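Here's the structure, in structure tokens; my notes come after.
With one protein chain withheld, the remaining protein chains of the complex are depicted in position.
Take a look at chain A:
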Amino acid sequence: MSTTVILYGTESGNSELVAEDLAADLGGDRDVRVYDMSDFDVADFDTDDFYLVVCSTHGDGELPGGAKPLLEALNSEQPDLSGIRYAVFGLGNSTYETYSQGSEIIDRRFTELGAERVGVYGRHDACDGSLPNDGAVEWARELLVLV
């Protein structure tokens, strides 16, 4: 059975909470697994599964610490991600010029390795102090109807 795999990359924990909320919301209808990007093995990518990438932005447009091991593994192992379908939800703060770029780094690498991004690119802007969770859940519901 197809599994929805949620991969979160976090620095201060917001993406982790978004991932947990997504899992709680979607878990009734489908098989959902949540992984910290730090704990996910790139050998486990499976074309039967659908991937939801939730990733924040750190510092000056960099990846959050929790996403770095995954990017390093993608760079060193160069897995063939052809046939992998994924969607991205990026967290950031638009008061920075590099708004939401952390998620874009992962997105770019996935695409370069042959994966296909589907649906709307979800984003949350933290500049007003709001939580990304509700917007992310809504984004995922709309997206998953289509895939």
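In this text, a residue touches a chain if its C-beta (ideal position, glycine included) is under 8 Å from a C-beta of that chain, and two chains touch if they have at least 3 such contacts; residues count from 1.
The rule we apply is simple: contacts and distances are computed from a predicted model.
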Next on the checklist: Please identify the absent chain by the protein name in its UniProt record; candidates are "NADH-quinone oxidoreductase subunit J", "ferredoxin--NADP(+) reductase", "Glutamyl-tRNA(Gln) amidotransferase subunit A" or "Acetolactate synthase small subunit".
Outcome noted: "ferredoxin--NADP(+) reductase"
Item to check | Residue touching the undisplayed chain, where the options are A:R33, A:R85 or A:R117 | outcome: A:R33
Checklist outcome for this item: Touching the unshown chain, chain A contributes residues 11-14, 17, 19-21, 23-25, 27, 32-36, 58-60, 64-65, 93, 95-97, 126-131
